[in-house]
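With one protein chain withheld, the remaining protein chains of the complex are depicted in position.
Every chain is named by a letter (A and B) in the order it is written, and numbering of its residues begins at 1.
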Amino acid sequence: MDAPTLPPWEVYRALSPSEKAARLRGTDGRPYHVLFAQQFDRPFLDRLCELATRTRRIAKTKGGRLFLQSLLADRRAMLYFAQPSTRTFLSFYAACQILGLHPAEVRDTQTSSELKGESPEDSVRTFSSYFDLIIMRHPEGGFAERIAWLLSTTERAVPVINAGSGKDEHPTQALLDVYTLQRSFETRGGIEGKTVAFVGDLRRGRTVRSLAQVLSLYPGVRILFVAPPRLQIGQDILECLTAAGVPYELTEDFDAAVATADAVYMTRIQDEWDAPGERTAGEADRFAFGVRHLSILRPDAILMHPLPRRQEIAVEVDRDPRAMYWRQVRNGMWIRVALILTMFAREAEVHQYYDDLVR
Amino acid sequence: MDAPTLPPWEVYRALSPSEKAARLRGTDGRPYHVLFAQQFDRPFLDRLCELATRTRRIAKTKGGRLFLQSLLADRRAMLYFAQPSTRTFLSFYAACQILGLHPAEVRDTQTSSELKGESPEDSVRTFSSYFDLIIMRHPEGGFAERIAWLLSTTERAVPVINAGSGKDEHPTQALLDVYTLQRSFETRGGIEGKTVAFVGDLRRGRTVRSLAQVLSLYPGVRILFVAPPRLQIGQDILECLTAAGVPYELTEDFDAAVATADAVYMTRIQDEWDAPGERTAGEADRFAFGVRHLSILRPDAILMHPLPRRQEIAVEVDRDPRAMYWRQVRNGMWIRVALILTMFAREAEVHQYYDDLVR
Partner (left out) sequence: MDAPTLPPWEVYRALSPSEKAARLRGTDGRPYHVLFAQQFDRPFLDRLCELATRTRRIAKTKGGRLFLQSLLADRRAMLYFAQPSTRTFLSFYAACQILGLHPAEVRDTQTSSELKGESPEDSVRTFSSYFDLIIMRHPEGGFAERIAWLLSTTERAVPVINAGSGKDEHPTQALLDVYTLQRSFETRGGIEGKTVAFVGDLRRGRTVRSLAQVLSLYPGVRILFVAPPRLQIGQDILECLTAAGVPYELTEDFDAAVATADAVYMTRIQDEWDAPGERTAGEADRFAFGVRHLSILRPDAILMHPLPRRQEIAVEVDRDPRAMYWRQVRNGMWIRVALILTMFAREAEVHQYYDDLVR
């Protein structure tokens, strides 16, 4: 797997997402770095979901688990988490362990070297020297991308996965959401033609912003954005959907959306980003999924949530078979397994093992 | 290993320890979760000690160590330590490594998700999704038990080991103490009939409270509780001992106890729990084991301490062959190895390997 040759930073950063996506491909056409959700096209998503499903099937036996561990046993990954996020951290950590990929973590970045005045770029470049893959979470938007670019320009390029960068990008969250939809609708014709309702804080949740765009890759999908006006989805996303020909609707009628949708995607009111004087926490009561909604929700629909939740979904709902958020968590681990396998070009061995298994 | 079906929380929590112990067994009779010392009966303890001793014998060769690592190489454990305890953490961590069980740690629980208002139950359930075993230490009494119950009610149950929960329970500490006594008295007829003197802060040390109860499983054991009145052992423990027919004595005569006992178990004055105005630290001088006690201690007796120590045992005593506290530390690692093996039902392979070894 050879790193792509990237243009100078000032040129690179001015490219559009799709132009960047093209440049970030390695010599064999797959993404060398995974930085934002627009890098994923439909064939890539289909292959990734299939790979995740086969991998978890293989993992059902001890022999299969040991086989998976052999795939990347000779490699090491650094999980550089400058921003705390135990759930994303553990999901990637477990994904590495499943593949035998030896993980090392950097969580506390208030290190002596940074205190000594070293630039963040120098720090990360130093740490990267020891590893074959960087999984990076950072509070600053664009940081992972700048590091990916930097490492691509050195003698020893290392692939970077963006595990959440500022408020903007969290591409593997979009992957796990797509995978959850794909699995849930597997026997109902897939994601195509389904109605997805996003509920809650659509203005500030990067999850919804990414997923809405990715859904435009599935023909016939219709989107409902269910939120009070001041928390509605950004105009930029709506323009993308329009350009892609995706029908959508903005509404405040939560109950109607629950009754209609194939998938109801609840989100948390992110009041930690409230402007001074702004009070959005109160909206949470109006857009919360309670026990009474279970009778409105279609029998074949699913209920999703990226977690963590506060009161958006009542705890009593957890046991309903349509509540998919706990499985979403596990799906996240498996789709990350599939992503890492793909970046290291090891799918063929998995498919071979799987074929032998089901033959 | 199938998880037991537990009754609703309000029903479960009202059960007595022995009723709970019965409910916590998996389908094959072994404890599915390990939460408190009353879950251990005598056959279980005997089997566990034997398994620990065989395992450490196997670990004396490289081939044996690699064999042990193969036993759980396809599994992953989460060490969730919401309360710092490096020694217990490392003991479990090393035990996992010995068995090839891949560990991941959560030490800092001030994570973003908890700041975002997620319930602790949701947090732990999320993290548990990625692992096959939870080893949990928590400052809040009963937390590990509530999580164990919660996970047992989900689609994906995960066994929980309580690695110290509040001031109440620390069952693996009792195991390592029993194992140390058993090994030390192996050639003297075992623990039966021995006199054990507990010295120091018996009121607040959960170690002594657990161990005293476990010792009632060994016929003929006699217990001396050596402490000033206000630090003496609780009446509840004495009632248990009486009910079990265990003779005991309360005393302040430290020297006499040292001269009599087969095992002298020193403990630290836990003055961090002193009530305002209470001053117990001063008692430490009266109940400290100094060089002069070495000549009083019986030649075949042993000296134990759960560590950490302050002045309860003089450093000069460390080299006396009867000082057992450093070996206690290693015993803790090995009995935890045996416990995890037992929970995963892998004893048979160890016994087979051992039989081949000594044949």
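In this section, a contact is a pair of C-beta atoms (placed from the backbone, for glycine too) under 8 Å apart; a residue touches a chain by one contact, two chains touch by 3 or more.
Note that this is a predicted model, so its numbers are computed, not measured.
Of A:92, A:127, A:179 or A:248, it is A:127 that touches the chain left out of the display. For the chain missing from the display, the contacting residue among A:106, A:259 or A:357 is A:106, taking the whole complex into account. For the chain left out of this panel, the touching residue among B:188, B:286, B:310 or B:351 is B:310.
Although one chain is not drawn, its touching partners on chain B can still be listed: residues 62, 65-66, 69, 83-87, 90-91, 93-94, 97-98, 107, 268, 272, 307-310, 326, 329-330, 333. In the full complex, chain A contacts the hidden chain through residues 73-74, 76, 78, 102, 104, 106, 108-114, 116-118, 122-123, 125-127, 129-131, 154-156.
We take it that only the chains that are shown with their structure count from here on.
Chain A and chain B have Cα centroids separated by 41 Å.
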